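What you see is the complex with one protein chain gone and the rest in place.
Per-chain numbering from 1; labels A, B and C assigned in written order.
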Amino acid sequence: MTEWKDLAGRIEKDRHVLPVRVYYEDTDFSGAVYHANYLKFCERGRSDCLRLLGVHHHEMHWHETEGRMGFVVRRMLCDFRKPARIDDLLEIETRFREMRGARMELDQKVLRECETLFAAQVTVVLVDAAGRPKRFPKAMAEALKTF
Amino acid sequence: MTEWKDLAGRIEKDRHVLPVRVYYEDTDFSGAVYHANYLKFCERGRSDCLRLLGVHHHEMHWHETEGRMGFVVRRMLCDFRKPARIDDLLEIETRFREMRGARMELDQKVLRECETLFAAQVTVVLVDAAGRPKRFPKAMAEALKTF
Amino acid sequence: MTEWKDLAGRIEKDRHVLPVRVYYEDTDFSGAVYHANYLKFCERGRSDCLRLLGVHHHEMHWHETEGRMGFVVRRMLCDFRKPARIDDLLEIETRFREMRGARMELDQKVLRECETLFAAQVTVVLVDAAGRPKRFPKAMAEALKTF
Partner (left out) sequence: MTEWKDLAGRIEKDRHVLPVRVYYEDTDFSGAVYHANYLKFCERGRSDCLRLLGVHHHEMHWHETEGRMGFVVRRMLCDFRKPARIDDLLEIETRFREMRGARMELDQKVLRECETLFAAQVTVVLVDAAGRPKRFPKAMAEALKTF
């Protein structure tokens, strides 16, 4: 398997940046990116930011000592500013704003050449197998704090 | 072609209701519906509500006298309350809150047996071919006002 | 909760028919339905056909006596004939061709006013929790044979 540099984006100071290309599947007949797909782009950004911090979904889902857990989006305020289009190279920016108990607050943006096309405030909660909020395990909390 | 009753849902007093079944495609590996898909369900609800009021996307997109136009979502506040699961029968509820100039404000909910799983406040704007806000054509404004 | 007639389509003699509306999410910037989405439509058809025969995904996934099992698509020959477009009312037709051991062969079509837009030959296999082929449980085999 060949090496792929920066496939999970990069952490630059206090933000994570992930490049995303717009493909056929992302657009709709209006010619622009379908609105719900910006949420997918943001989820990719969050997943890859966590990946670079050493947090992996599949390990959380089948965790041996802490028990099964996972992140769920609880609230999202979405501001759709300008349309992205086929072939566009986008950058997904993720910043952690706050972390408390079982809850993380993030600010995310979809940019095209430094212009913000989409911005969101996101509340994510860590839950256990029964869907109940669960405090971040120590190792995870510390990994996130370095960021 | 056979007749399909209520395929576009029903208007009941001041709300539109659309039934939506949860299929494989809607879920993710956590077992629940993927969060961005609630936005798809809401978009189906808006489209079918407009359809019952006589407003069709394809006519707007290739409109002879008014010129090409379309709806875009400008802002959406999403509250993810409880997970929906495979095989669930959901109802998408759409209520118009306000209409002014080029702008519509709607309240939407995803329900399962009267329990709200997802709620959203949605701002939709009518735009012309250049993406500029455009006042609702008279016929459309009147159709929407009856609701 | 209101009643929704024919939400899972209808069985008419030796075929199952499910109505599907084309929404924004299904189209791409070319103006037509994105090619992979015909596979989603067909999966909805198979799921709802099984539903009417009394076979439910969530029961199979959390089955008490038979153990966890599920259907996987093993092979699909897809023939994309004509494009479907926004607002189109489609019908998904499903016919069982053969059932043997752990395997089902189906013929599926996506129709618009009796014209075939998409046709597929589909091989589906029942697998257990480890992904190994599993003979159809008796009750399921008999339900499918009536069709």
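Heads up, the rule we're going with is that a contact is a pair of C-beta atoms (placed from the backbone, for glycine too) under 8 Å apart; a residue touches a chain by one contact, two chains touch by 3 or more.
Predicted model only: the values in this text are computed from it and were never measured.
Engineer: Could you tell me which of C:10, C:35, C:51 or C:95 touches the chain that is not displayed?
Structural biologist: With C:10, C:35, C:51 or C:95 as choices, the missing chain is touched by C:35.
Engineer: Which parts of chain C face the unshown chain closely enough to count as touching?
Structural biologist: 29-30, 32, 35-37, 39-40, 43, 57, 61, 70, 72-80, 83, 131
Engineer: Which positions on chain A touch the chain that was left off?
Structural biologist: 1-2, 4-8, 10, 12, 17, 19, 21, 23-25, 40, 43-44, 47-48, 51, 56-58, 61, 85-87, 89, 91, 113-114
Engineer: Go through chain B and note every residue touching the omitted chain.
Structural biologist: Against the left-out chain, chain B lists 24-25, 27-32, 34, 36, 85-86.
Keep in mind that, in the parts below, only the chains that are shown with their structure count from here on.
Engineer: For the two copies chain B and chain C, what is the rotation angle that overlays their Cα atoms, in steps of 5 degrees?
Structural biologist: Angle of rotation between the two copies: 180 degrees.
Engineer: Measuring from the mean C-alpha position of chain A to the mean C-alpha position of chain C, what distance in angstrom results?
Structural biologist: About 32 Å separates the centre of chain A from that of chain C.
Engineer: Where in chain A do residues touch two or more of the other chains?
Structural biologist: As it turns out, chain A has residues touching two or more other chains at 29-30, 32, 36.
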